[in-house]
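The structure appears below as structure tokens.
A single protein chain has been omitted from the complex, and every remaining protein chain is retained in its original position.
Our next item is subunit A:
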Amino acid sequence: MSRFAQLWRTTTVRLTAVFIVLFVVFSILLLGFIAYQSSIQIQQQQTASIDREVELLQRIDQRQGIRGIIFAVSRLASQPGPGIYYLGDNAGLQIAGNVQGFPDNVLTTEGVFSFNYDRGSGVDDTSAAEQGFAVVRSLVLESGLRLIVGRDVVERRGFTAIVFQGFLLAVAGILVFSVVAGVVTARRVLKRIDTINATSAKIMSGNLSERIPVTRRNDEFDVLATSLNAMLDRIEGLMQGLKEVTDNVAHDLKTPLTRLRNKAESALRDGGGGEAQREALETTLAESDKLIRTFNALLMIARAEAGAPSGAFADVDVSTIAEDVAELYEPAAEEAGMTLEATIAPGVHLRANRELIGQALVNLVENALKYYEPAEGKTGRITVAVRADKGRVLIEVGDNGPGIPPEDRDRVVERFVRLEKSRTEPGSGLGLSLVAAVARLHKGELRIEDNAPGLRAVIDLPAG
């Protein structure tokens, strides 16, 4: 029963019902009109033939007198058929005819009348005691006799009955067809929806990799299923990302926390006097500063990933930021035995978050500094470049250091993916992740390219 109720609630079944009702109403109107027009036509034909007979009988009455008219009416009345004839004197006494019991007004006035009559007294004895319907014309002849000529219109009613029967048959057929079609379609719709429901139930119970099956019909359900599947892909991606974040937070914060705890513990155990304890406390402080830094980097990445409020976006001069960063790091590079060259196109503007763009550039330059490996006959070189190119703003930091092997280049840009080597290096190791997050926040991307030799990081952002 609930299945039926469910079926009834489907749009298909409801629409079918509405269409059935509409069809029946219009059929009734149409057939009614046809029947009405046809009956008028038949009536007109009957009236015309009645008039012709009346004319004929009037002529007979004029030319042949009472004897002739009595004879003619008697002969007509004896013929089988729908004809109704009556001839009487002015006292109301029937002289000839095939029907009795006319209403009084028919016998006393002239004109056209229609009325029910008792057919048993009529010509057709086989249908005794049947009610007939008559259309008659009544008039007084020159000879003073009353003549009534008419037709039994049972034929007309037969026609209406045929039309009505046809109508009933058609409605019945259409009803059966629509109900079957409606139910079948609705069941198919319900089945498709049931598969979607089943899939979402599976997903809700935890299996995020489940997808709604897509048929080859490419109908509206397939379009819906495809877009739902795309949404599920996105959600699964986000969940995956969240899991990675959690794993990384666990690794990035737990490891230094463990180190911190170990240091404090061993300092307590050793008890090696004031100087040793002081040293232990200092390393503890340094470790906790590192932790804070990692935590800040993670927070900043999370904020950039979530999309910073647009209020922090303003028109910024990227060239100036790059010049500031280059100038800030130039002495440090020199100290490390490297050169820092800046080729910065002037006046490159962008709607951006100034601090985040600055932080991203700082991270890239610091990476170049950090991974520089001094070698014989080689001078370390860092290049900082900013240029505008075909609606893009390109911020590049290149070096001639060890670089990143091609197979790892895509991976380091991915969210929270880091090379094992970089995890053990000093620093939070979240530098590139933050740069990539900043690039994504500005609707651009971070590309890691081969600087032949070395590494080139390109922040590619859409201008404007």
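Basically, contacts are C-beta pairs under 8 Å (C-beta built on N, C-alpha and C of every residue); 3 or more make two chains touch, one makes a residue touch a chain; residues count from 1.
The working rule: contacts and distances are computed from a predicted model.
According to UniProt, the chain absent from the figure is "Response regulator transcription factor", selected among "ABC transporter ATP-binding protein", "Response regulator transcription factor", "Carbon-phosphorus lyase complex subunit PhnI" or "Electron transfer flavoprotein beta subunit". Annotation: of A:Glu210, A:Glu355 or A:Asp460, A:Glu355 touches the absent chain (contact as defined above). The missing chain, though absent from the display, is touched by one residue of A:Val18, A:Ile40, A:Val180 or A:Ala332; that residue is A:Ala332.
Note that of A:Glu210, A:Asp324 or A:Asp408, the residue touching the chain absent from this view is A:Asp324. In the full complex, subunit A touches the hidden chain at residues 289, 292-293, 296, 299-300, 303, 308-309, 311-312, 324, 327-329, 331-332, 334-335, 353, 355-356, 358-359, 362, 366, 369-370, 427-428.
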